[in-house]
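A single protein chain has been omitted; all remaining protein chains appear in their positions.
Here is chain A:
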Amino acid sequence: MANGSEQANLGIASQDCGIVQFDGWDDAMARFEADLAPRLGGQLPTKVGDTTYQDGKLVIRIAPRRLWLLCDGPPPAIDIDPELGCMLALGEGRVRLRLSGQNIKHVLERCVVVDWDSLQEGEGVQVGFHRVPVLLLRTGPFECDLFAPRSFARSLVEWISEVEIGCRHTGP
């Protein structure tokens, strides 16, 4: 799925995305990460919210024992030793909302509690958006991706569009 709408100062594109979730067991985290890291391109992010991008694979740690692999295409097949952890495909349930434009900061500050100026490119943060859990990933100076539950996605896009109208008179 891919569709988009170009607003005056903000573009919104909605796309499907591949997500694979990896969970490690508490007593086997070190072995789990050592086993998983080379298959995800090298190093794994260490802090919640941090990301690594290697060999076309974007990995984000979204909880102390949970990692997400984000892919534009079909996710790679990766087996996990059940004694170390487990994996789960989550790509069907979430939609990637790609926001870009000069007004992105002003739009986002009316949507989520995130300090855009402090958020580094490549950094992610889980936020509540209209009371919906969303993963926000900054991808550029004026771009970010919101990974939103599919059932909520249209409602959130409607909210963003409404907010954007009010921001058209706000400078970048």
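In this section, a residue touches a chain if its C-beta (ideal position, glycine included) is under 8 Å from a C-beta of that chain, and two chains touch if they have at least 3 such contacts; residues count from 1.
The definition used in the following text is that contacts and distances are computed from a predicted model.
The chain not displayed here is annotated in its UniProt record as "Sarcosine oxidase subunit alpha family protein", chosen from "Sugar ABC transporter permease", "Sarcosine oxidase subunit alpha family protein", "Polar amino acid transport system ATP-binding protein" or "Succinate dehydrogenase hydrophobic membrane anchor subunit". For the chain left out of this panel, the touching residue among A:Asp72, A:Glu121 or A:Glu158 is A:Glu158. Touching the omitted chain from chain A are residues 1, 16, 21, 23, 25-27, 82-83, 85-86, 88-90, 92-94, 109-110, 112-115, 117-118, 130-132, 149-152, 154-156, 158-159, 162-163, 165-166, 168-169.
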